[in-house]
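A short write-up of the structure that comes next.
Moving on to chain A:
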Amino acid sequence: MQNQSYLLTVLTFFPLLGTFALLLLRGDDHVWIRRLTLITSVIEFILSLLLLRGFDIGNGGYQLEEVHHWIPNLHIHYHMGIDGISLFLVLLTTFLTPLAVLCSWNSIQDHVKEFFAMLLVLEMGMVGVFCALDLFLFFLFWEVMLIPMYFLIGIWGHGRKIYAALKFILYTMFGSILMLVAILWLYRVSGTFDLPAIQGMLSSGLSLPWGTQLLMFLAFMLAFAIKVPLFPLHTWLPDAHTEAPTAGSVILAGVLLKMGTYGMLRFCLPLFPEAAHRAAPIVAVLAIIGIVYGALVAMVQVDLKRLVAYTSVSHLGFVVLGIFVFNPTAMEGAIYQMLNHGVSTGALFLVCGMLYDRRHTYEIKEYGGLAKPMPILCAFFLFACLSSLALPMLNGFIGEFMILIGVFDSQHFAWASWAATGAILSAVYLLWAYQRIALERITVAKNETLPDASARERFILIAASVVILFMGIFSPMFTHRMDATTNALLEQMRTTASYQAQSWQTQVASRTSSTKPTTHEVAMRSVSLERQARP
Partner candidate 1 sequence: MFPPVQDLYRIAPEIVLCLFGMLVMLIDPFVPAGRQRSMGWLAFAGTLGAFASLRWMFVNPGSAYSGLLRADTFSLFVHGIVIAVAALAILGSFDYLDHEGIQRGEYYALILFATAGMGILAGANELVTAFVGLEISSISTYILAGFRRNALKSNEASLKYFLLGSFATAFFLYGTALTYGATRSTRFEVIDQAIAANGSGALLIIGLGLIFVGLGFKVVAAPFQIYTPDVYEGAPTPVTAVLACGPKAAAFAVMVRVFYGAFGHASHIWFWAIWVSAVLTMCIGNFAAIVQSNVKRLLAYSSIAHAGYILVAFAAASEIGVAAVLFYLAAYAAMTLGAFLILAYVGGTEERRLDIADYAGLGTRQPWVAACFSLFLFSLLGLPATAGFLGKFYSFSAAIDQRLVWLVVIASINSVIGSYYYLKVVVAMYFWEPNKEWTPSPMHAPMFIALLLTALGTIYLGILPDRVMQWAITSAQSLH
Partner candidate 2 sequence: MSVAMLVFIACGLFAVLGAVGLILAREPVHSALSLVLVMVALAVLYLLLGAAFIAAIQILVYAGAVMVLFIFVIMLLNAGVEVRTNLSHLARWVGLPLAILFLAEMTYSLFHEYAARTALAAGGAVAGPVPASTEELSMKLFTEYVLPFELTSILILIAILGALVLAKKESA
Partner candidate 3 sequence: MVPISYYVILSGVLFGLGVIGFVFKRNIITIFMSIELMLNAVNLAFVAFSREFNQLDGLVFVFFVIVVAAAEAAVGLAIAMVIARNRKSLNVEDVDLLKF
């Protein structure tokens, strides 16, 4: 496999190629514009499946790496690579993009060429973010991706689209700019932008003073927390989601939000373990607030899309919580939950979009009783809801459950319990929404004659549903590929030189061991909730 090492580059820039091809087409040749985009994104998806073949399950480090000099004067490299964390996020991106293309098939009628070009550029940015291993390169993709999204919301959005677009981009930029400062400071300390190199230095002697580490952690964290979005920084999200076109919402919820949590895993934890550890209680509490708060606010929304948007706040809270207990189970659960959320919420947004295509409104009270005229669509809607509310055998359950297991196993009983209330609330808001949309009597006469899902729509929904089901049943296919990486990540945290929290270190060590407790231990613990450290 001589040319395998170019796979990531090809994968990243292939959509750009598609964009250029698009630009050659006539602007009013809508049919071929759509087809070309679809073909591009499908080929991209197929290409990305090659990653699975090239991926070495037992290897916890970066794989399929590519390193080239780029800006030698600043020691910037073109360094691409994936590991168990980013592998599936790339796949998620390439999977969702064709769906986004398909769902925009008829709903986009103005500036069609530009729309699809933006979508492809966006895909490039997203794949790039997940593959970049050089901080500079990462930041580049991270920021570049904002622009197509900004245009998607601003040009093809609805309602207060300009406000939403500006809010989205300014919020995000505000977060990321401080990350840039931190990246520069890291460069000053380490002399390189290369992530694996910095990780290597950190585990072999390079020590960041505590204060510096904390500040840098906060800078990185702010960027990611806004992107996630973590509780009080989330207000851009409902606006952006609500006003964006369907494809935009799908991508936004499906992939963009994951970049925040991905960033935490990729940077915050391995680079600043001590700061991450000390900040964990605060982050976790914010995440839990996000879970409950997002759910409660989602419950009372009158706009369907806004409701789904708030569910993202809730679900991503789970992910952040899973990341910040530093437990392999929870971490894998968090990664898994990222994928789940991408597919499930993506599916929910797709349904929203289909409803919008028919009625041009997201007001819940404009609907009701849709299960009668459009049973298939509603069935898929329900399916997506169920996935989102973590019904076992569907994907959402696995992620949430793993996270909770991990959190609980790390002695954080209260956190786990509070987080678990999210599962109750998710049932409340989703089923209530479903009831108001699909059940009861039809209240608006227009709804009686709405057409059911077309073949194209069915295809989209089936694709999403199959993945939902597949992920709900065959989760080890995914988690096996994450195991090595999460262990390596926790190992990295432990070996980082400046890391001093000794007691916690042993805890991590004990958690990674999978030995079963003896009867005696169980007996000891079964009579008190204190946990003795295992030898």
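We adopt the following convention: a contact is a pair of C-beta atoms (placed from the backbone, for glycine too) under 8 Å apart; a residue touches a chain by one contact, two chains touch by 3 or more; residues count from 1.
Selection criteria: all candidates are chains of the complex that A comes from, given by their letters.
Remember, predicted model here, so these are calculated numbers, not experimental data.
Peer 1: Pick the candidate touching chain A in this complex: 1, 2 or 3?
Peer 2: Only one candidate touches chain A in this complex, namely 1.
Peer 1: Inside the complex, what are the residues of chain A that reach candidate 1?
Peer 2: 70-74, 111, 136, 139-144, 146-147, 150-151, 154-155, 161-162, 165-166, 169-170, 173-174, 177-178, 180-181, 184-185, 187-188
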